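Structure below; questions to follow.
A single protein chain has been omitted; all remaining protein chains appear in their positions.
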Amino acid sequence: MPDSQDIKSVTELLQIILKAKKNLRIYPSNNPIYAKTVENAFNKIEGVLEYLDEIPLRITRNEIFFAGEEVFKGVGKEDNLALFFSRDGIKELVFKSGLQQSEFQDFLEIASFDFDREDVADDVVTLMWGKDFQHITYQVDESMLVEEDEEQFEEEAVKQVKERSADDDDLQKAYQDALDSEETTKEVKLVPITDSDIRTVAKLKESAMENRTSKMVDILYEMLLQTQDFYEFHEISAIVSAALDFCIEQKNLKTAIEILWRAKTFDDKSITDFDAREELNQIFKSAESFEVIRVIGEIIDEEPGIDDAVFQEYVSFLSKDAIPHFMKILGDLKTIKARKSIVNALVFLGKKDISTLVRGLRDNRWYVVRNIIYILRKIGDPKAMGYLLKAAGHGDPRVRKEMLKALGEIGGQKAVSAVRDCMDDPEPFIRTAAARALGSIGTDSAKQVLMDRLTDKKMLAVDFNEKKEMFEVLSGWNDNQVLDFLIKTIRKFVIFNRAKHNEMKAAAAYALGLMGNKSALTPLDRMRKSGNKFLSEYAYAAIKRIEHGR
Amino acid sequence: MIMIRGKSPKATAYDIADGYIIVNPLFLKPLDTEALKVLYAEMQKVLTEIRGEKFPQGDIQGIRKRNTRLSKLHQSSMVLRNFARERRVLIL
Partner (left out) sequence: MEDRFDNDDIELKRQAKDIINNFAVILRSTQIHDISNVAVVSSINRFVTMINRLIAQFGAIQVELVGEYFFVNDSRVKFPSEYMVSFDFLTKEFEARGLGSVTFNNEVGVQDIQLLVKAFLNSAASVEPLEALIEGVKETPKIVIAKARVHEDDFEHDARRAVKKTYFNAVSFTKGVMRKLSSGEKVSVKRAKRVVQTMVDQLLGEHELLLGMTAIKDYDDYTYHHSVNVSILSVALGQQLGFSKRLLMDLGLAALFHDIGKLDVPPDVLNKPSEFTEEEWTTIKRHPFWGVKSILDIKGFDENAILSAIVAFEHHIHHDNTGYPVRKASVERDLFSRIVSIVDQYDGMTSARVYARTPLTPDRALKLMLSRSGSQLDPILMKYFINMIGIYPVGSLVMLNTRELGLVYSSTSVPSRPKVLIIMDTNAKKVDGFIADLNEKAADGSYQRSIIKTMDPNKYRINLAEYML
């Protein structure tokens, strides 16, 4: 018989379980506090079970009783352990000795559900039933399941059956006929189950588990072909949209793609009295709705995410209406992988509608703007030029850099002008990028801009590396004009600012080396013999380069 | 301007990342709805910032420190989210 000490222990145990319930809701399962909570609670219950073989708890609406004594009282809905169980009809809960920690943890996890705050498909009883606890049993008050008008059903039904039953005469007749009739042989024989039968069943079970959703989609499309009027078709299409949402939630993009593909290739020849395609459009609309795209974004952002090829296949079904949604989530993504995927998606979709895309250039997050520029660059549409130019003066240098890359690729006179403005940018790496952009554009006017810059006094002040880079870009043109220009540079006679001018000469020599033109050999040789160590080094290197080829 | 224990939310977020503050229900209890939302947002910003920093290739200590900070922020974010859910505060 349990004594007062036991009753105290059980009271404490229930408080520990209540606290565990709260902790398990707050801390994620990989948090050390989570594990500690479970361990703590288990140790306590193990301790109690060492003295008592089992802990039977009687549960009423707001109280829990052990050995006839109240060991828990709950008030209201919050923190009410008793109500949690009694609400679903559990009137008794028994913990038996031999309880394992894993079992108890499963129990605590179930206990930590909050049905008011979460949408759980099953109730407490179903959850516990599914776990098939070996050392935790429960008793349910089944009457809670029965609704008032159903209570009398059993009595009524039983009465009806008995009314129709056989009377004595029937029985006598049966008996008599039985005696008179001949012995019957069994028509149906039992058949042995073979090994191959067992294997077939096992295979069927396995394949049944896999992708039932896909099967469901099959059925829905069959049903679309069997609809009898517009209204039915509309209803079923709505269900298909819902199926799509479900697939996305389940991270099952493959089936989602299947849905879209089938909608796209739907054979509506048999449907004549309304526009089936128009109806099916609602499925595509659902596929590119903000909600769906947001969820996809979240999925891509997590580990392990989605296979990019699969994702791009999904995108191929979307229209330009998806662009603003993707742009919105672009800024919220955390991983590089995810951003890459979305950017690729926008490159694909943006081709259909640049104007929506360029709106992103006005976003206040620099990385978003940069991404948009990148996308525009990849799309390569000259129409984007005008918009890009507007971003030329963006506050963040990283954006300016990306923009220059884009201008470099797109080219055109307007690009050259914009790039030229960037040559005066306060950031050195921007100036370099501008130079490279000019090189990318490659036209004569671009070349002219670069040469103008190189002859500008401002050039003297910049870092030697920057000088080198600029000259390197110039060497890319590799024509006579450039050749003359460079030779002129190394021959220039200077008095003031000699060091800075020497840097220019060295850089020019370097460029000549890259160009590989033998006519530069003579002036370079002279430079080598100039007596200035710095200059002769660069000249020497350039000569060697020219002599031995690139 | 919202202050948490005398510090700005942003500073608090950094403190959490560096392990000076433990995020648990006790810590979160005195915060009001606004504070919770702001703190959460700041924590996400710091997360993005840390992720955006150059990865310390080859520097074992550096890698470890980076991971620790990310892990602390991540775990604390979850605790805050769950706590907010219990209070029926919506954090987007």
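Order of writing sets the labels: A and B. Residues in every chain begin at 1.
Convention: contacts are C-beta pairs under 8 Å (C-beta built on N, C-alpha and C of every residue); 3 or more make two chains touch, one makes a residue touch a chain.
These numbers come from a predicted model, not from an experiment.
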{"item": "Contacts of the hidden chain among displayed chains", "value": "A"}
{"item": "From A:Lys8, A:Lys36 or A:Arg212, residue that would touch the chain that is not displayed", "value": "A:Arg212"}
{"item": "Options A:Glu39, A:Glu235, A:Asp307 or A:Glu427, residue touching the unrepresented chain", "value": "A:Glu235"}
{"item": "Option touching the unshown chain, where A:Val75, A:Leu179, A:Ala461 or A:Ile495 are the choices", "value": "A:Leu179"}
{"item": "Touching the absent chain when the full complex is considered, from A:Gln5, A:Gln160, A:Thr265 or A:Asn364", "value": "A:Gln160"}
{"item": "Those residues of chain A which, in the complete complex, touch the missing chain", "value": "58, 60-61, 65, 68, 86, 91, 121-123, 125-126, 129-130, 132, 142-143, 145-147, 149-150, 152-155, 157-158, 160-162, 164-166, 168, 170-179, 181-184, 186-191, 193, 197, 200-201, 204-205, 207-208, 212-213, 215-216, 218-220, 222-223, 225-226, 235-236, 239, 242-243, 245-246"}
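Please note the rule applied: only the chains that are shown with their structure count from here on.
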{"item": "Geometric centre distance via CA averages, chain B-chain A, whole Å", "value": "22"}
{"item": "Of chain A, residues touching chain B in the complex", "value": "22, 25-28, 30-31, 33, 114, 117, 334-335"}
{"item": "Residue ranges of chain B in contact with chain A within the complex", "value": "24-25, 47-48, 51, 75, 78-79, 82-83, 85-86, 88"}
